[in-house]
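Heads up, one of the protein chains got dropped from this complex, but the rest are sitting where they should.
Labels A, B and C are assigned to the chains in the order they are written; within every chain, residues are numbered from 1.
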Amino acid sequence: MTVNVRYFALLRDQRGLESESFESNSATVGDLVAHLAQTHQFSLPPSRIRTAVNGEFADDDQVLVDGDTIVLIPPVAGG
Amino acid sequence: MTVNVRYFALLRDQRGLESESFESNSATVGDLVAHLAQTHQFSLPPSRIRTAVNGEFADDDQVLVDGDTIVLIPPVAGG
Amino acid sequence: MFKLASEPIVSTTLNQEGAGGFVTFEGKVRNQAEGRPVNRLEYEAYVELAESEGRKLVQEAIEKFSLISAEVIHRIGVLELGETAVLIQVASPHRREAFAGCEWIIDQLKVRVPIWKKEHFADGDSVWVVPSEENKV
Partner (left out) sequence: MFKLASEPIVSTTLNQEGAGGFVTFEGKVRNQAEGRPVNRLEYEAYVELAESEGRKLVQEAIEKFSLISAEVIHRIGVLELGETAVLIQVASPHRREAFAGCEWIIDQLKVRVPIWKKEHFADGDSVWVVPSEENKV
């Protein structure tokens, strides 16, 4: 299936791009994050990366569906 | 001895004047307040009336001196 | 800074070097008191002692909460609905101290500073507010 991934802040810098689409065989959001963290050597452990799928916060065990847009959210620091 | 007394807010209304000077034989500030509260039928018990003598907060047992200016302070309600 | 003002209070923005957290409290005249319609308020102060006690408590707040600055302006005289009766502005390096310091100042002001409030009700009655006895320093 095809997934679209968006990166913000620290993770965008470490990935070197803002978004990408690719074929994935990750079953869940958590699997995808673990895969990306390892592939791109993120400085953050997957446990510290939250996600949104199609515009809503998601849990790690959410099952991925073809065409999903997954946003990787590093620890927030507003205010 | 002569004392000068100033009244504020509720106590000024109940006394009917802002300040007065008179001869007093009250030994302490507390005695004077008790005397005034009774004489003028204040709606507040003396225990709820604070005082300042010559511009500083005073305790009930402060000894009065000829020429003192005593300010009667009803419960404050700023803010 | 502690000031009594007989003209309307205009709030300004503090900008203190090194300060990150700014907390402002404004107390305004409400249209009712315990459910009874109010037309206006009247504040009276024992000016000399209100100013010295006010300055003292501001200084205490600065030390107690490590504030960079704290400023208080309290209106006296007659205030219409919606007017600001008291403005407290506090700056500190971090937000916790700014919130705690600002709230401490208004709490202390209400029990320590010789200022009195008269409520003028819509029905023509007017009453000096006497806080219940628990509200002590």
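Here is the rule we go by: a contact is a pair of C-beta atoms (placed from the backbone, for glycine too) under 8 Å apart; a residue touches a chain by one contact, two chains touch by 3 or more.
Predicted, not measured: the structure shown is a model, and the values here were computed from it.
J.: Wait, the hidden chain, what does it touch out of the ones we have here?
T.: Every shown chain touched by the left-out chain: A, C.
J.: With the missing chain put back, which residues of chain C would touch it? List them for me.
T.: Residues in contact with the chain left out: 11, 13, 15, 17-32, 82, 93, 95, 98-99, 102-103, 106.
J.: In the full complex, which residues of chain A touch the absent chain?
T.: Its contact residues with the unshown chain are 6, 8-10, 13, 44, 48, 52, 55-57, 71, 73-79.
Assume only the chains that are shown with their structure count from here on.
J.: Using the touch rule stated at the top, which two chains are linked by the largest number of C-beta contacts?
T.: B-C
J.: For chain B and chain C, what's the span in angstrom between their mean Cα positions?
T.: 25
J.: Between chain A and chain C, what is the separation of their C-alpha centroids in Å?
T.: One centre to the other, that is 49 Å.
J.: In chain C, which residues are in touch with two or more of the other chains?
T.: Chain C, residues with two or more chain partners: not present.
J.: In chain A, what residues contact two or more other chains?
T.: none
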